[in-house]
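Removed from the display is one protein chain of the complex; every other protein chain stays in position.
== chain A ==
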C-alpha cells in the first residue's frame, strides 16, 4: 500500500469485520482500504447489508475491526483502550445517526452540550459553544425544547449540532436523512453542503442516488468490499459553481 497522504484524516488498511451470529461468522467487511483527506465530502453507497453501517461504525471508533489497521488523524485506533477510544470519539469525531439518538429527557441545548461536558468543566463554560452550534443549524430559538417537542428534521439538526460542537476532525453520518421526508431531507443535505463548504470533512452513508451526487466522491460498497471509488460526476460539474454556494453559506 502507498504511504498515507500528508493530510489524510482517515486511513483504513485491509479492514475486516466479522460478526458471529449463533456460532456462524457473518463477514460484514472483507478487507476495506480507504483514505479520506481533509475537506473531503464523500458518500458511501451500496445495497442494504453491504456493510455501510459497519464501515461507518469502524470509522467512528464505535466498533473495533476484526482485522486490519485503522488510523484517525494520525492516531492508530487499534492501540487505544476503551477509554482512550471514548476520548478519541469525543474530540475528533462527530457522528450523526439515522435515528438521531438524542437523550429524550434532555433539552436541545443539553443534548448539544453533552459531548463538551464529557471533556470536563461546568455547563456555564460550555453553554456558549452549544448555543453557537444550535444557532449554526438554525435552531437558536429551540434551545429548551425536548426532542419530543421537535420535528424529525429539527431533531436531526440538533444531532448535527451535537456532532459539530466539539470541533471534530471529521463528521460521519449514517443515513442522516433515512428517517426524513424528501423536503426535510433536502434541508438537511443543504446543511451538510454548507458545512463542507465551510471546511468540514464529511463522510455520509446514503442509498439515495440524488444525495450521493451532491457529494464530491462516491464510495460504492458491495458485500463488504469497496467496488468503486470515484469523484461524483455531478459534484465535479458543480465545482465551478462552488463560489456561489459558499456565498450562500456565509
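Miscellaneous remarks
Heads up, the rule we're going with is that a residue touches a chain if its C-beta (ideal position, glycine included) is under 8 Å from a C-beta of that chain, and two chains touch if they have at least 3 such contacts; residues count from 1.
One rule holds for everything that comes next: contacts and distances are computed from a predicted model.
Of the names listed as "2-oxoacid:acceptor oxidoreductase subunit alpha", "NADH dehydrogenase", "ABC transporter permease" or "PqqA peptide cyclase", the one that matches the UniProt record for the absent chain is "ABC transporter permease". For the options A:79, A:103 or A:140, the residue in contact with the chain missing from this view is A:103. Which of A:90, A:129 or A:184 touches the hidden chain is settled by the complete complex: it is A:90. Interface residues of chain A with the unshown chain, by the touch rule above, are 57, 60, 62-63, 82-83, 86-87, 89-91, 95, 97, 101-103, 105, 114-115, 117-123, 162.
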